[in-house]
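Structure first, commentary second.
Showing subunit A:
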Amino acid sequence: MLKRLGLFFFSLLLLVSFSSKSFAVSKKSYIIAGTTDKITSLDPAKAYEYFSDNILQNIMGGLVKYIPGTTKIVPDMAESWKISKDGKVYTFKLKKGLVFSNGDPIDAKVYEYSMKRVIKLKQNPAFLLADVVKDVKALDKYTLQITLKYPYSPFISILAFTISYPVDPKVYPADKVYNGLPVSCGPYMVKKLVRGQEIELVRNPKYYGKKAKTPTILIKIYREANNLYMALKGGEIELAYRTLLPQQLEQIQKDKNFKTYIGDSPFIREIVFNAKSKQFSNPRLREALSYAVNRAQIAKEIFKGQVNPLYTLIPAGMWGHKDVMPHYNINKAVAKLKALGYTKAKPLSITLWYSPSHYGSTESDVALMIKNQFEKTGLVKCNVKYAEWATYVDYWTKGVMGMFLLGWYPDYFDPDDYMWPFLETSASPGMGSFYSNKSMDKLLIKARAVSSVKERTKLYYKVQEMMVKEAPYIPLFQGQQQVVAKPNIKGILMDPVQIFRYYLLSK
Partner candidate 1 sequence: MFSQKIGKNIKQLMGDSSGVMFLIGLVLLVMFILMAVFAPYIAPYSPIKPSGAQLLPPQSGHIMGTDNLGYDVFSRVIYGSRMAFSIAAIATVIAAAVGIPTGLIVGYVGGKLDSIVTMIMDSVYTFPGLILAIAIAAMLGQGLINISLSIAVVYIPTYYRVIRSQVVTIKSELYVEGAKAIGAKPKTILSKYVLPNVLPSTIVVLSMNIADAIMTEAGLSFLGLGIAPPTPDWGYDLSKGQQFILQNDWWLVVFPGLAIILIVLGFSMFSEGLNEYLNPNIGEKR
Partner candidate 2 sequence: MINNVVVVKNLKKYFPLKLPWLEVVLKKEKPVVKAVDELSFSIKEGEALGLVGESGSGKTTVGRSIIRLIEPTSGDIEINNTNIVNLKNEQLRQARKEFQIIFQDPMASLNPYMTIGKSVMHPLEIHNIGTPKTRKEMVLELFRRVNLIPEKEFFNRYPRQLSGGQRQRVVIARAIITNPKFIVSDEATAMLDVSVRSQVLQLMLEIKKEYNLAFLFITHDLASAKYICERIAVMYLGKIVEIAATRELFENPHHPYTKILMSSIPVPDPNFKKEKIIPKGEIPSPTNMPTGCRFRTRCPYVKKECEEIDMNLEDLGDGHLSACPFFK
């Protein structure tokens, strides 16, 4: 009986494993993508991490948009706009006949409602509007007027971000985050969302712009890079975007069945020093340590060359970027540490913190490698500690950690977003550095008010040069965007703003 039963199970196994590999992925009508990212919320008022925002960028639109593949901002739902002389009042003329996917109209009142709602709900990204917007008013059905608290030249970039997208007032409650299926106003709409498993996008027939190229996009959500890799190799998905392990990407680049697309990403990583902490209040010590960090080794050995060493906070490729920080030089690091009085017998004892899962599974490797690099000087004893993300956030805002790893993904594509939050006195506690310098603040405010890019570039050069002397951060590297896809998938665009446009995909 046991034998018979065993045979039964074995044949069942065979049946199951060989039958029906035939689900219909070959049809042209859809593309199946995969990711390890997670969705928190698809309400523009709350969404504030890459994947949720990226989905919104495919199912919604705003007053303005970036031309795909560039950083140039052009009108989207707006027909045109005017900025007052003092830089405080923005007046938009909206296109006519715009509707949501459910047929409800999109007009200036809708925008007024949406922006006021964001500010009122006070969710995570709300500060982007709340900090600068004084008032939003629909002057008539097609005219929207936004008044700022002070002249703020990057504001137009914020209007291109998901936070400024319009929502249907009939569906999205004014006082609550909306959790249902989103009402779309972009190329796609969400047909099905099974959290932690998959999200299905279908063409929005009521979209005013160019129709999405492929009727259906299915994005499978995987827990880990491994699962994503497996699904890709096994033919379950045709495209993988965010995030394979460096080793996996390296391997798949050699695989002729797949095509790999690499582009720059505005994502940066850095070590933060808490300038208020006793141990790291001395800029000379921070400088000495920055000489000990070998970014090339991190990029090569952990990331297999898939990130680029970065020597300032503004990423390469963005205007204002200037390579200012000291490069790896262990002799200088040793000399400077010795000058500070540290010896082999009496080494500097420090702790480096990291958060294990927030930046992917390579994070502990990064921390360990930096620890080893510090210790290579022979004058440092470096501990490594970690905390889960929530505790980590708590620790840095409370100034518990003296030195820790952090990353930055821009909210709007402007050097201001890489300088102000890091270096301005009121903003830097949010970054955990508590750095404060009055002349620095003056420069930063000035750079916000000026609208000429040339002028601003000069100002940011100054800011970065000043930053080198104080070294409150050690920038580490700049990320890449990597997409792996079957060769027949077309329309993959490596966007400098890193908006992945599913609606351009086809096969």
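As a selection rule, all candidates are chains of the complex that A comes from, given by their letters.
Heads up, the rule we're going with is that a residue touches a chain if its C-beta (ideal position, glycine included) is under 8 Å from a C-beta of that chain, and two chains touch if they have at least 3 such contacts; residues count from 1.
These figures come from a predicted structure and were not determined experimentally.
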Worksheet item: Which candidate touches subunit A in this complex: 1 or 2?
Response: 1
Fill in: Interface residues, subunit A side, partner candidate 1 - complex
224-226, 229-230, 233, 245, 247-248, 251, 301-302, 356-357, 361, 364-365, 368-369, 371-372, 384-388, 391
